[in-house]
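Inspection log for the structure reproduced underneath, given as structure tokens.
A protein chain is absent from this complex, but the other protein chains hold their places.
Chain nomenclature is as follows: A and B, assigned in order of appearance, with residue numbering initiated at 1 for each chain independently.
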Amino acid sequence: MATLSSTRPSRFTMLSAGILFVGVVAPLMMAITISLNPDEQRILVDMGTWRAFIPTVISGQNYVEVWTDPVHPFLRYLFNTTFITLTTLILSILINSMAAFVLAQGTVGGRKLLIAIILATLVVPAESLVLPQLIMASRAGIIDSYEVQILPGVANAMAIFLFYQFFSRLPRDLIEAARVDGFSFFQIYRHIAMPLSKPVVSAIAVLQFLEIWNSYLWPVMVTRGPEVRPLSVAMSAYFGTNQAAWGNIMAFAVSMAIPVILFFLLLQKQFIASVVSSGVKG
Amino acid sequence: MSLKSKSRRQQWLMLSPAILGLSLIVILPFFLSIWFSFTDQRLVPRPIPTQVVGFRNYERILTDDEFWQAVGNTVLFAVLVVPFQLAISLGAAMILNSKLRLRAALRTVAILPLLLPMTVIVAIWAVLYRIPNGPFNAVFQLFAGSGNYVDWLGSSSTAMVAIVVLSAWATFPYQMLIYLAGLQDIAEELYEAARIDGATRWQQFWNVTWPGLRNVNIFLLIITTIGALKLFTQIAILTRGGPNGSTTTIIYYLFKEGYQTQKVGFASAVAVMFFLAVTAIALLQRKIFKNEEET
Partner (left out) sequence: MKALFTAAAAVYGLMSASAVCAQDITAWVIDGDAEKAYFVQLEEAFNASDAGVTVKLVPIPGYNDAINAATLAGDLPDVIMIDGPNMAAMAWAGTIQPIGDLLDGAVLDDLLPAVRAQGTYGPDEDFYFVSPYDSSVLLWGNRAILESAGIEIPTSIEDAWTAEELGDVLAKLKEQDGIEWPLDVKLNYGAGEWLTYGFSPFIQSAGGDIIDRKTWHADGTINSESNVAVLQTLQDWVNAGYVVPASAGDNKFYGEKTAALSWVGNWMWGAHKEGLGDDLVLIPAPSFGEAGPVSPNGGWGWAVPASTENLDAVGKFLNFAMSTDQVAKYADMTGYIPARASAVPLSARYGEGGEGELFAKQAACCAIVRPVHPAYPVITAAFAGAIDNIMTGTADVKAELDKAAETIDEDIEDNAGYPPFDQ
């Protein structure tokens, strides 16, 4: 562990730390403060003062309104996003790790070529593919479903690549020993390689989690009603149709943010390690 | 069946879902995109046949002022946001790497923006930028006198800058964490040696920290630039490309032409050019740094 200077942080560091803290916290405090205020007029008047940042009224009214609004079923959206995210993650980890294990330790021909192709697909920005994907989805009749939101995230070149790097470095002896013990190729993957790959799994999980939880362009194009819409699209529709109701908008925003923040607080260590490993290896 | 061929079969089975998935999600759409770009394909079928139109879509795009404005805006965004965001991230990482008390708590707080969905962040910042009395304008009025305000998102001269600040706030923790890891990889002995030589903090930064972050910098420069070129969500919700086209980006232009006005053929040509540009920029950046390394 290295640090820039000797023992105590300088005044400059303390000041910068203060600015960092306020810079991040102030907008969040504002969102919370506004969400707790049921009086729209008051919110507008207070907006330019300190009262926009520190709650002077505490009421759950906006939250109740948001959670019980029949047109914007918040809990449904929350379920949709959670379901889509978890399913994608599980499938992605399963499918990509299997493929990567074959590419790293398998014996089938053409592996080099496949790896080259998979790496090449990493260069293609997902955004440039949405229109043909949309037409394909429409022909396949899966628009406005969970599948159409799950499938695009399942086979993921980045995940294959991260798993491939990891599996390539597994000691040969270990694999050989398992083979001698009569393990089939799949069993080696299942009982030896996977249990060892927890760090990669969590790195991929975190990266894809952020990607899917935040995705907007694709879901906005493929969802019609509230049935399968994720929170991100619902939030923007809510924001669009209730422009005047800042209290409710912020209650929606805060309700949407809290599950992720809780999840993060539980898994903070893994989270940070994952981001860092993605950076160093990717 | 021999053991070997059984293992082969197993391997193909394990390989095929991912290969099939990538073919359907990336490879096939990629070639479809190229094909569509030479046709007048529409999103919803229409009663007249779709035709091959040669390079017409490309010609029209290249002569469309709005497209060039979108390109200009996207480049402007990248040029502004990349250094700004990387500077904030590095600064924050250095604070978190100092011997500050409560630094773990500060780290937790600093990561929060990364966890918030962009749609939530956009709503919060819409309030911050509000006229005439949002918080930013309240601060502005301290200097400019009451009654004055800046229409941050509503005037063409400030809208892109407003988007830059918002975007940097929204995603800086990612780069911050990677910088933090980079800082922690720099050996303490190097700093000690520098201090013995009487280096000031500033000199320590330039002679030890900055060179030590070289690889991290290259990596972050590339991914932050590519991320910036894809700017979309903030624009789609907050400014819809306005005012006066000043925040239309390439992806927003693509979305508008391909989805809202349903001209898939035309928008596919935009997508193909976007792909070429991103690839070129990524290769160029990599090459520049490679050359630098060799000299």
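The working rule: contacts are C-beta pairs under 8 Å (C-beta built on N, C-alpha and C of every residue); 3 or more make two chains touch, one makes a residue touch a chain.
Note that the structure is predicted; figures quoted are calculated from it, not measured.
Looking at the full complex, which residue from B:S16, B:T108, B:Q141 or B:S155 touches the chain that isn't shown here?
Checking each option in B:S16, B:T108, B:Q141 or B:S155, the one touching the absent chain turns out to be B:S155.
In the whole complex, not just what's shown, which of A:A17, A:A52, A:V66 or A:V222 touches the removed chain?
Only one listed residue reaches the unshown chain, and that is A:V222.
For a quick check of understanding: of A:E65, A:D144 or A:E211, which residue touches the chain that isn't displayed?
A:D144
Touching the hidden chain in the complete assembly: which of A:A17, A:I118, A:L134 or A:M256 does that?
Checking each option in A:A17, A:I118, A:L134 or A:M256, the one touching the absent chain turns out to be A:L134.
For chain B, which residues touch the unseen chain?
Here the touching residues of chain B are 40, 43-48, 60, 65-66, 129-132, 151-156, 240-245, 259-261.
With the missing chain put back, which residues of chain A would touch it? List them for me.
Missing-chain contacts on chain A: residues 71-72, 83, 86-87, 90, 94, 134, 137-138, 141, 143-146, 220-228, 233-234, 236-238, 240-241, 243-244.
Please note the rule applied: only the chains that are shown with their structure count from here on.
Please compute the C-alpha centroid of chain A, do the same for chain B, then give the distance between them in whole Å.
16
Across the complex, what residues on chain B touch chain A?
4, 6-8, 10-12, 14-15, 17-22, 24-30, 32-33, 36, 41, 43, 91-92, 94-95, 97-100, 106-120, 122-128, 130, 133-135, 137-138, 141, 169, 174, 177-178, 180-181, 183-188, 190-191, 195, 201, 204-205, 209, 216, 219-220, 223, 226, 229-230, 232-233, 236-237, 251, 254-255, 258-259, 264, 267-268, 271-272, 274-275, 278-279, 282
Can you tell me which positions in chain A touch chain B when the two form their complex?
The touching residues are 1-10, 13-14, 16-17, 20-21, 23-28, 30-31, 34, 44, 47-49, 52-53, 95-96, 98-103, 106-108, 114, 117-118, 121, 123-125, 127-136, 151-152, 154-155, 157, 160, 184-186, 189, 210, 213-214, 216-217, 220-221, 231-233, 235-236, 239-240, 246, 249-250, 252-253, 256-257, 260-261, 264-265, 268, 271-272, 275-276, 279-280, 282.
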